[in-house]
Every structure is written in C-alpha cells, then in structure tokens.
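If you scroll down you'll find the structure; I have some questions about it.
Note that one protein chain of the assembly has been removed; the remaining protein chains are unaltered in position.
Chain naming follows the written order as A and B, and within any one chain the residues start at number 1.
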Amino acid sequence: MFQKTISELSAGLRSGEFSCEELTECFLARVERYDGQLNSLVTLTRDSALAAARAADQRFKTGEVTPLTGIPYLHKDIFCTEGVRTSCGSRMLDNFIAPYDATVTQKLKDAGAVMLGKTNMDEFAMGSSNETSFYGPVRNPWDRERVPGGSSGGSAAAVAARLAPLATGTDTGGSIRQPAALCGVTGIKPTYGRVSRYGMIAFASSLDQAGAFAASAADAARLLQAMAGYDPRDSTSIDRPLEDYSAALEEDLRGLKIGLPKEYFGAGLDTGVADAVAAAVQSLTHLGAEVKDISLPNAALSVPAYYVVAPAECSSNLSRMDGVRFGYRCDNPRDLEDLYVRSRGEGFGAEVKRRILIGTYALSAGYYDAYYLKAQQVRRLIRDDFVRAFSEVDVILSPTAPAPAFRLGEKADDPVTMYLSDIYTIAVNLAGLPGMSVPAGFVGNLPVGMQLIGNYFDEGRLLNVAHRYQQVSDWHRQLPVGFEAV
Amino acid sequence: MSVDKEAVGRIAHLARLGVEETEHDNYARNLSAILSFVEQLDSVDTSGVAPMAHPLDASQRLRPDEVTETDRREQFQAIAPRVEAGLYLVPKVIE
Partner (left out) sequence: MAWETVIGLEIHAQLATRSKIFSGASTAYGAPPNTQACAVDLGLPGVLPVLNAEVVRMAAKFGLATHSTVARRSVFARKNYFYPDLPKGYQISQFELPVVQSGHLDIDLEDGTSKRIGITRAHLEEDAGKSLHEDFHGETGIDLNRAGTPLLEIVSEPDLRSAGEAVAYMKKIHTLVRYLEICDGNMQEGSFRCDANVSVRPVGQEAYGTRAEIKNINSFRFVERAINFEVERQIELLEGGATVVQETRLYDADRQETRPMRSKEEANDYRYFPDPDLLPLELDAAFIDAVAATLPELPDARRDRFSHDYGLSRYDAGVLTASRELADFFEQTVENAGGEGKLSANWVMGELAGRLNKEGREITASPVSPALLGGLLRRISDGTISGKIAKQVFEAIWAGEGDADTIIERKGLKQITDSGAIEQSVRDVLAANPGQVEQYKGGQEKLLGFFVGQVMKVTQGKANPGEVNKILKRLLLE
C-alpha cells in the first residue's frame, strides 16, 4: 500500500478497498518502525491523525471529497499548526504551541488530508544538510552516514523512505530542491507568491516559498494544487487564477525548448551527476524536446548575493524571538538587556547566530550600500538573465546540486563550502521563479536530481515535463534498502 | 573585509545576541570568510541598476478598514513565559 500513487490511494479510499483509518495506520506504523534510523520527524501526531482519518472516512460517506481527502502527509515544522508544537527546528520554539494554523495548514485540513506529524528541519530553515536542527541531524535513507540535504531534510527523507506519500517543504535557497535531489524524491517550489506564507515562520521573506515533496510529479501536483492559491492575509500572495496542475501533466513535449545554462555545467560539478543529467536530457529529446545552450552570465554571483539578502532579512525576522511573548526565555534575567541577550544567545544555534550577525552587519550604518544595496542590484541582474533566457526557451534544465549527498559533519565547520552546495538552486529564489527537482539517476548508491526551472507561474509546465520524463524513467520509483516491510 | 573580535561584539550587541566571549574569535573567522566570499559582488558593475527588494513587480494590496479580530488574550498568553494581570512582564524598564 505504501508504494501506491496518490491517485491509486484515492481510488482505493473511494472504492472502499481500504479506509482512511487503515491507510493512516499503515503509514503511522512505518514511521514508528523506521524513523528511529532517520530522525525525520520531530513530532508524531498519532491521535489527531487518526481522528482526522476517521473524519475523512465520514466525508467519503457523504461524497464531499477532494483528491487529498484521507491522504496522509507530513508537515514541515515551519508551518504553524494550532495546538501542535511548531518548533522550526529550534530550541527557541521548542515550547511554542501555535495558537493558529498557517494558511497552508488550514487548506490541507479543509481538503481532508491527514497530518501524521511534523518533520525535522535545519534550525529556522538555515542550512543545507539538516545538521543545524536542535533535534539532531536527519539521516539520508540511502546512506545513514550521509545528510539528506536541507533545510527540508526531514520531509525529503521521510518521503524517500515512504514514511508518508506526501510532505510539505519550504524553499528559500534550494531547501526543497536540494534535499529532494539528495534523497531521490520529486520536489517543487512554485513561483514566489503562489503559496501563502501566512503562518509559515519566516526565514527570508522575499525568498521563502512553500512547496511539495512526493514520489512523483503527478503526486506532487496534487499536493501543490491544494496548497496554492491567493491569500488575502499575505500581501505578497498573488491574486491570479490557479492552474489545474494535474490536467497539465499529459501535455506533449514535442517542440518544447529546453535551455541548458553553461554556467551550471562547469567546474565543480561531479562527473557522475553530469552524466546522469546528460542522460536525462537525452530522454527528453527522445520525447520531442529541443535542447539549446544558453547563458546566465551572473549565475556565479547568486550565492554571494543570497548570503547578503537572506541573512539581512532573517536578522530582522528573528528579532521577534525575544523571550517576552512566546518561546524560550532564559532563567532569572538580571535586567532587560540580559533577558534579550541570553534568551536569544541560548535559544539560537550557531548557524542561526552566524546569519543574524552577518545580516545585522550588512544592514548596519556604513555597510548598507556596500552589501545590502549592492546585493539587491545584483539580484536584478540575475533576474534579468532569466527573463532574457525565457525569451528563447520554455524551461531551463540543470543539475539540482553539484554532487550527491555528502557525509554528516563533512562541511559542518566550513560555512562557505556548505553554502556552495546550493549553487544551482539559489538564483531561482532571488528571481522568484518556480523550480523543481526530479530524480534522474544514481551515482553509486546515491540519488541524483535534475533541476527544472520555469518562467513565472509556469509550475504546470514543470510538472508536465517531469511527469513525461517519469513515464519513461523509473528513478523515482526506487526504494532505499531497509524500508521494504509493510 | 575582515571582521575582528571587537566587531563581533558590537554586532552581537546590536542584535542582542549572546555570543560567548570564547566564541568571538571563531565567529570573527567565519564572518570574515563569508564577507570576503560575498565581496565577489564587487566584480560586477551595477551603476544605474535599480535595487530589487522583491521578486515580483507587484504593488501593495489594501485591506478594508474592518475589525475582524476578537479577543484571544487567554490563548495567546497561555504560551507566554511570564504574564500577570493580562500584561507581559519584563525586567524593569528605565526610560
């Protein structure tokens, strides 16, 4: 049952082959059996999941169902969930029980999806390896000594091990696509503004965007469909009709123009990854797509620009964590200054502190123009590169990450090297474009991801290309060893 | 741009962020590495380029002036570290 697609699960629920409760029990059992090895969940919500499953079973009796009714999912612990701890992977919010639902949480509840629990993540989504979590690192199901990627590492690992058929994620610089690649699952980050950020704890507000993990593009399309849409509570949410993603899946790829940016295939790219992506490109040409070499001249500047913009925004976003109204508060503060300094000093981990310091520095008097303003100017150049490219091609294709999953601890002491693992994903966030990662092969035992980048609001096309590719490949159907028992 | 221990202290104070004295050197090294990496940005000429604060060219939407929220003090203060008589408490503030 755990390897069925969402459409098969939904059909099974509709026909009465199995109930939502049975389906939920199946995945809860998998979590309880396997997550000890992965640490992909920080909170398991067994009771509320079963209650939601029983409510979904009732909905099937009345017929008021959606494609996600009764379907279990895992929720990244960055989305507020009323009555359930929302920790964001931080000691700071270890005791934070949100008094409200994020819009995404509410929409999934309304659709009748069944939340099994909350997934582990890098602290406040700051990381590319899931090693910065207060709850300890998540392990890659393909090799427990390696990282799953980050920051949505828990969601990616859990879907890879089929602890749930679906999981939510957020992506600020690659936090959905990079772990999807490293764990061999399908992940999509839509256009900035497509999914509401309300109730999603902010890392860098102008870059953050929620998205979906699933085994396949067809499954991801269903989850994204339920998450996306205009939200009056988010000023940056876009009021624009939502495309039917599932309907777009089967479009023919003949005549599709795919651009290969030369900057994304240069030095620093693992040869095994390069070979896998080249083979995937071949498959797409067999499906009728045309390939074209393109250039994104400012691509190399995306990581440095990002490491000004994102820390600047986060330094301000995290100021509300002050030990006064919620969250961690130090013991016996001597005075107000001490309350702030110690609550924040003890509540945040090292990487979060580094980024707050960098961001504070970049915005401070005398440095604003040299860092923040400069980065925002470079950001426009990066965006303009994409706009130019999309006048020539429909979709841009590249590796998602320069190498497969690295070892736990391997890059933990070297922030800059760690940051470069997002070298192919970050520009997409700076520009606000949709991007996804699709399983495209293996290097040894480790999965490789292919990144697809679309024009603004072209998520449907990305899912279409990924789906067509998945009809002629089976990388996305591979299950890591050791997770086979039902 | 290299950041020294003193600068780490100054920035940490601005951010009200407790950083152990013994960690200052380490952070100074990290921050210097990140900043020198970031200085690649200087390699491109951006004169005349408008800064881009936001990925989409959209403008602010306006909300009707309506009271839509009700009193939820009890729920909100249930998660607060220290409250009394409906107030959040902090160490004495001197104006």
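Keep this in mind: a residue touches a chain if its C-beta (ideal position, glycine included) is under 8 Å from a C-beta of that chain, and two chains touch if they have at least 3 such contacts.
None of these values were measured; they are calculated from a predicted model.
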Among A:A29, A:L336, A:A370 or A:V443, the residue in touch with the chain that has been omitted
A:L336
Using the definition of touch stated at the top, determine which of A:T24, A:T119 or A:S206 touches the missing chain.
A:S206
Go through chain A and note every residue touching the omitted chain.
79-80, 86, 88, 93, 96, 98-100, 102, 197-202, 204-206, 232-236, 312-313, 315-316, 318-322, 324-327, 336, 340, 360, 363-365, 368, 372
On chain B, the omitted chain is touched by residues 14, 16, 53-54, 58-69, 71-73, 76-77, 82, 84-95
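Note that only the chains that are shown with their structure count from here on.
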Can you check how far apart chain A and chain B are, centre to centre, with Cα atoms defining each centre and the answer in Å?
23
For chain A, which residues count as touching chain B in their complex?
95-97, 99, 192-193, 206-207, 232, 235-236, 238-239, 298, 300-301, 303-305, 307-308, 315, 319, 322-327, 329, 333-342, 344-346, 348, 353-354, 356-358, 360-361, 364, 371, 373-381, 383, 415-416, 419, 429-432, 456
Spell out the residues on chain B that touch chain A in their complex, using ranges where they run on.
3, 7-8, 11-20, 27, 30-31, 33-35, 37-44, 46, 49-56, 58, 60-61, 63, 72, 75-76, 78-82, 88, 90-93
